[in-house]
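Apart from one protein chain that is not included, each protein chain of the complex appears where it belongs.
== chain A ==
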Amino acid sequence: MRLDIAKKAVAVGLGLALLAGCGGDGEQAADGPVELSFWAWAPNIDKVVDKWNATHPDAKVVVSKQAQGDDLVTKLLTSAKGGNPPDLAQVEYQSLPTLVSNDVLADISEGAASAKDKFAPGIWDQVTLGGSGVYGVPQDSGPMMFYYRADLFEQYGLKAPATWDEYAQTARDLRAKAPDKFLGTFSSNDPGWFAGLVQQAGGSWWSVDGDAWKVSVDDAATKKVAQYWSGLIAEGAVDKAPMYTPEWNKALNDGTQIGWLSAVWAPGVLQGNAESTLGKWAMAPMPQWDASKPRTGNWGGSTTAVTAGSKKQKAATEFAIWLNTDPAAVEALVTESAVYPAATSGQEAVSKPPAFFPNQPDFYTQAAKIAATSSGFTWGPNVNVTYTAYKNSMGEAITAGTDLVSVLTKMQTATVDDMKANGFTVGG
């Protein structure tokens, strides 16, 4: 009998807990210290979090190191479906719509809307997805720029190209002078990189038109970019091997690849992959389509987002805001994690150049100027599908030696078909 009562008590307790779990969206369970789990990949982010933990004994944040990019999106989707997501996660801008439409991320507008004026409008738009909700606090941005081996450029009598025409000519000149070297590579593996180039050319793959999505992966700007690179690959002026392979690392290290169209975070990658070239690189603005109206795109950049499944959304939101706007936290993000902060005040505060670029003292002053020319971009709810189509079809087209423009049609079809199959309203 006594056993029965105990069983009933447990059952009632469990039921209550379940009810609380269902109903209590974002409610704080109890007073007293809470523990927040945070999935992130930025290097040394735990050292920045230590600063929070030292001053906030009532909300301890525990960092769990994760792989970057698609892998983390996959894990977040799965953990949310399994009902056990972390409280906070580092999420790239282009993944926000996917995660929001899968109900993985919480709308934190209540606690975070006030942080709006700490960020450039173009950045803030990306976390609101153009609506009234706020789905993350911007952490860093990735304005694109051109990196080149200053010493080798001098040796071959080249200068940093200001326009895309000049880039093509420089690539050809280099091939003529040093047939074993390349000015860059077209990577079938990095759709984010291509998307950045497209942003610069003025393309925007998704947009919201009333209550419908508009998809334009094969718009004129994107075609222009694909056409341009098709030509360079066909004449052998640039390499066509993917980036981020052991082969590519070696090529950066031994001077086979003497240029890289990358983003503001490139110094960290170069330091990790091409250590022996310290101090030999220089940074310049991207080559331009129209030199009189300089623009750039964004490659990467991330936010700190709170999950819909978190029971401690209030505390989590406070932490996310602190991490990305508190002067001490932002400074630590810059010095410890080498991120380029999204907070405007943070961008102005960065003074010393990255350790890998001792020869370019005005690195961040330049970077801030370049960042100011960033084009806006709306990400869609199935970026993963578009990106997979890019990886598959670009790889295929490059090996087959066919025109890259035809790949855009495949990307467009794959994206639209997937959205329609899922019931999204897709307009013409």
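As a working rule, contacts are C-beta pairs under 8 Å (C-beta built on N, C-alpha and C of every residue); 3 or more make two chains touch, one makes a residue touch a chain; residues count from 1.
FYI, contacts and distances are computed from a predicted model.
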Name under which UniProt lists the unshown chain, selected from "Multiple sugar transport system permease protein", "40-residue YVTN beta-propeller repeat", "Phenylacetate--CoA ligase family protein" or "NADH-quinone oxidoreductase subunit NuoF": "Multiple sugar transport system permease protein"
Of A:A89, A:A263, A:V350 or A:I398, the one touching the omitted chain in the full complex: A:I398
Residue of A:L129, A:A168 or A:V330 touching the missing chain in the full complex: A:L129
Chain not shown: contacting residue from A:W213, A:W229, A:W289 or A:Y340: A:W213
From A:N53, A:Q66 or A:S101, residue that would touch the chain that is not displayed: A:S101
Which residue of A:N44, A:Q66 or A:N189 touches the chain not shown here: A:N189
Contacts of chain A with the absent chain, listed as residue ranges: 70, 74, 77-78, 81, 97-98, 100-103, 107, 129, 131, 133, 188-189, 208, 211-213, 240-242, 244-247, 250-251, 256, 308, 381-382, 384-385, 388, 391-392, 394-396, 398-399, 418, 422-425
